[in-house]
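Missing here is one protein chain; the remaining ones are kept as they sit in the complex.
Chain naming follows the written order as A and B, and within any one chain the residues start at number 1.
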Amino acid sequence: MNIVLQTDFSNTWGGVASMKGIIKSVNDSLDIIDLTHDIDKFNVFEASLSLHRVIPYWPSQTIFISVVDPGVGSERLPLACLTNSGKYIFSPDNGSLTHMKKHIAQSRIIDWKYGLRNEGSVFDGRDLFANAAALLADEQITFEELGKEYPVEYLSECEEYSIRPFLELHKTSGFIMTGNRHFGGIELNIKNKDFDNCDFDFGDKVNIVIKNNECILFDEEVKYHKAFSFVSKGKAILYPGSSGFLSLDINQGHFMNTYNVSAGKDYQVIISKKP
Amino acid sequence: MNIVLQTDFSNTWGGVASMKGIIKSVNDSLDIIDLTHDIDKFNVFEASLSLHRVIPYWPSQTIFISVVDPGVGSERLPLACLTNSGKYIFSPDNGSLTHMKKHIAQSRIIDWKYGLRNEGSVFDGRDLFANAAALLADEQITFEELGKEYPVEYLSECEEYSIRPFLELHKTSGFIMTGNRHFGGIELNIKNKDFDNCDFDFGDKVNIVIKNNECILFDEEVKYHKAFSFVSKGKAILYPGSSGFLSLDINQGHFMNTYNVSAGKDYQVIISKKP
Partner (left out) sequence: MNIVLQTDFSNTWGGVASMKGIIKSVNDSLDIIDLTHDIDKFNVFEASLSLHRVIPYWPSQTIFISVVDPGVGSERLPLACLTNSGKYIFSPDNGSLTHMKKHIAQSRIIDWKYGLRNEGSVFDGRDLFANAAALLADEQITFEELGKEYPVEYLSECEEYSIRPFLELHKTSGFIMTGNRHFGGIELNIKNKDFDNCDFDFGDKVNIVIKNNECILFDEEVKYHKAFSFVSKGKAILYPGSSGFLSLDINQGHFMNTYNVSAGKDYQVIISKKP
C-alpha cells in the first residue's frame, strides 16, 4: 500500500522527514509519496480542495495523510476515513475533509493508543497520524480497529464551501476559490456550466472587477474564450477551467502576482457582459 | 523499472501528484523519483539541458518523463524515445529533446489509445505521458506498441543549440547557456577546451562584459582559474565548469542575483585578455 502525504510544513526542515521515519519504522518497505508540502499555511480550505482534486487519480487502497492544522493541540478530532472507492484519508477534523465528505463512507476517531506520545502532543502528524496510517498500511490493524466510529455527517465543513455565487442574465459574481501560486491563475467559485447558463459565449468581451473588501484590485475588459491561444501573450483571459470552475489567467503571465490577488472569500469577483 | 519525472509545474499544487497517481494506478509498486519540478517555466532549452546532464547517471531501463510544454494543446507530437543506452524518454516534441537527440536510437508517436481522455486534453503529462510510460514500465506493452515510428532526424531542436560562440586569439564571446538559480553560477555556450585554444591560461586576468541587448550588466576584470579557492570570498571567478563549459560565479556568493543576469541567448558575454 502507498502512503501519500500532504502538509503545509514545506520540506525545508525535518517535519516531513520525521513523519516518514515513523512510517518506515513500522515497515521499511512501505512506499511514501509526497502530494505536496506547500499548502498555503494553515489553509484548510486549500488542503480540502487539493485532496478532492488529486485523490481521484489514485488507486483504491491508497492511504492519504493530510496535516494542515492551525488548531494543533486544540479539541478537533483526529480522524481516519474510508471513501466509497476504498481509499483512506487521515486528517484532523478541521475542515480539511470538506470537499471529500460526500465521498466518505465511514469515519473513525483514531485511538491515541496508536500514538507515540500521550494525547496532547504538539505534532500529531508525526506522533499519531503517521504511525496509525503505517499500521493500517502494513495490515497490523484493520480500519475498524483504528477507533470508534464517528458519524460522517458531523465532519466539519469550511464556511467558504457553502457560499453560492450570484447568477443572473449577463451578470455574475463570486469569490476567488483557489489560485495556483506557481503558474498564477485563479479559479472562481462559479461553475463553468452555471456561467454558461448566464448566457456568456466564447468570444464575448466581459468586464471583470476584483475587490478585496473595498479596495479595487482589477477592473478591466477581458475576453472570455476556451483556450489561452485565443488571446495574445501577456493578455488576460477568462476561460472554463479544466476542474469545472471559471478561471482567470494571463497568457504566459502570472495573474496573481500582476494584480496582487490571492484566494479567499474576501476576494470578490464581479463579471458582467458589455451591452 | 523506475520512472523519473521532470516538469516545470513546481510541487506546490496537485499536478505532479496526479501524474503519480495515474502511474500507481497502473501498478502501485512502480517506483517514481523526482528529477526536478522547478525547470524555469516554459523553458524547453533548460528542460533539454537538464535531461542531458542527469540521464547519464541513471541505469538503462529507466523511464524519464519530461513535461515542459508551453504549447500544450497545440500540434507538437507526444513522443516516446529509446536511447542508445537503453533508457526511455517521454516528452512532447518541442525542443525538450534537443541535447539528447544524438543519443536517441528510435522515437515513436504515442498513440492516444493509451490516453485517459480524448486527444486535446489540456494536461497531456497526466492524461497521456504518465499512463503510457507506466504501461511500458509495467511491461503491459512494448516500446514498439506505443505508436508508430517517427524519424529521429525530425525531432525539434531549440534555436539556441546551434548558436556557436565567437573564438579568436585572446578574445571570445557567447551567451549565458544556463544558470543555477540556487547557487547562482552561470555557464556560457563556450567549451572549456575551445577557450583554452584561444590561449587563456590559469591565473590570467580577463575583462568580462555581460550585456542584455544594449544594457551592460557587468563589466569587470575577473581572474580565470581552476577552482574557487583561487579567489577570495565574495570575488568573481571564471573557471572551466565540470560539465565542460566555461563558468562564471562568485566564491560563496550568487552571481545571478548580484548582477541581475539570467540565462538565454539575449545575455551576451564578451571575454578578452588584458594585453
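Rule of thumb we're sticking to: contacts are C-beta pairs under 8 Å (C-beta built on N, C-alpha and C of every residue); 3 or more make two chains touch, one makes a residue touch a chain.
This one's a predicted model, so the numbers in the text were calculated from it and none came from an experiment.
Trainee: With the missing chain put back, one of A:H52, A:K101 or A:R126 would touch it. Which one?
Mentor: Going through A:H52, A:K101 or A:R126 one by one, A:R126 is the residue touching the chain not shown.
Trainee: Just name the one of A:K20, A:H52, A:K101 or A:K211 that touches the chain not displayed here.
Mentor: A:K20
Trainee: So which bits of chain B touch the chain we can't see?
Mentor: Within chain B, the residues that touch the unshown chain are 1-2, 4, 31, 33-38, 50, 53-59, 61-62, 180-183, 227-229, 242, 252.
Trainee: Would you write out the residues of chain A that touch the absent chain, in ascending order?
Mentor: Residues 9-14, 16-22, 24-25, 28-29, 31-32, 41-42, 70, 73-74, 122-123, 126 of chain A touch the chain that is not shown.
Going forward, only the chains that are shown with their structure count from here on.
Trainee: With centres defined as the mean C-alpha position, give me the chain A-chain B separation in Å.
Mentor: Centre-to-centre distance between chain A and chain B: 32 Å.
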